[in-house]
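Got a structure for you, written out below as structure tokens; questions coming shortly.
Only one protein chain is missing; all other protein chains are in place.
For chain A:
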Amino acid sequence: MNSPTSMGTRPPHLLDFQDWTPERLGAILDNADTMLQVLDRPVKKVPALQGLTVCNAFFENSTRTRTSFELAARRMSADVLTFAAGASSVSKGESLRDTLEVLTSYKVDAYIVRHHAAGAAHLVARYSGKPVINAGDGRRAHPTQALLDAYTIRQEYGSLEGKKIAILGDVRHSRVARSNAELLPKLGAQVVLCGPATLLPPGLAQMPGVTLTTNPKEAVRGAHAVMALRLQRERMSGGFLGSLQEYADTYQVNDTLLGEAESGAIVLHPGPMNRDLEISSDAADGPQSRILKQVENGQAIRMSVLYHLLVGRN
């Protein structure tokens, strides 16, 4: 590992990217290369986290992210405790703080937290005193998703420097959009957030390296990567959209829209997809798509994050 001094103090948590220097973020991406090699071996396991207990604390349902983290932790030889709120004391009215105190009494060494409320991962860090990896808190942040997106783009272009990344869809409710808007400019990229005006909060334009547009062609023009965000169908009842058809006709990532992008631009989606709504099947399955690659990279990134936060800490 690189020495801590060259990269600033090691942040104890990955809640968002506020305390993270580009150098530390680069180290996580670099380490993911090694983790990918591990995943290609016949025996996909390293002893790095042996003896440590990692708690997957999922206060909101998520099969994919939970599975990805669980596999990542097991492949690092950690013991994994899975806590799903739906089937637990939380559904009986136990407070977050009490839940955390009970889990910490089981000698948990680190938490991976998914919660419907922005800031909940910060509360877990405060209440537990243990390293916390945010696996998605409300609309706020999903840092490992952004890291795997950055890694996937870097795999393609070698670097994020000077790259234009267009992110289209329901930006308002998207933690993926917010985390990417925070991370990618730190790595030298330029981010364009695009969606219907009702789903594109103007306040985000104040983030460094981020611009907003409601015009999808403008957003995608010259882009090196185009990301479609999942459109929650319940947004219709919120009155944000005239119709799903209207949305798809205007903002869908498809071959026509990709024609505006840099040639060879890659297509990303955080999943799960609404095929033929925010993304056409042609774009999702075409040669430019890196959507399955993202899933594969996600595991490597999560292994790398666990390594970075937990190995050699004590």
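One rule holds for everything that comes next: contacts are C-beta pairs under 8 Å (C-beta built on N, C-alpha and C of every residue); 3 or more make two chains touch, one makes a residue touch a chain; residues count from 1.
The working rule: contacts and distances are computed from a predicted model.
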According to UniProt, what is the chain that's been left out of this complex called? Choose from "ABC transporter permease", "ATP synthase subunit a", "Dihydroorotase" or "4-Hydroxybenzoyl-CoA reductase alpha-subunit". "Dihydroorotase"
Residue of A:R175, A:H269 or A:R302 in touch with the missing chain, whole complex considered: A:R175
Looking at A:H122, A:K163, A:R290 or A:H308, which residue reaches the missing chain? A:H122
Which candidate, A:S95, A:S159, A:N215 or A:Q245, sits in contact with the chain we can't see? A:S95
Options A:A84, A:L204 or A:M236, residue touching the unrepresented chain: A:L204
Which parts of chain A face the unshown chain closely enough to count as touching? 95-97, 115-120, 122-123, 127, 137-141, 175, 178, 201-204, 206-207
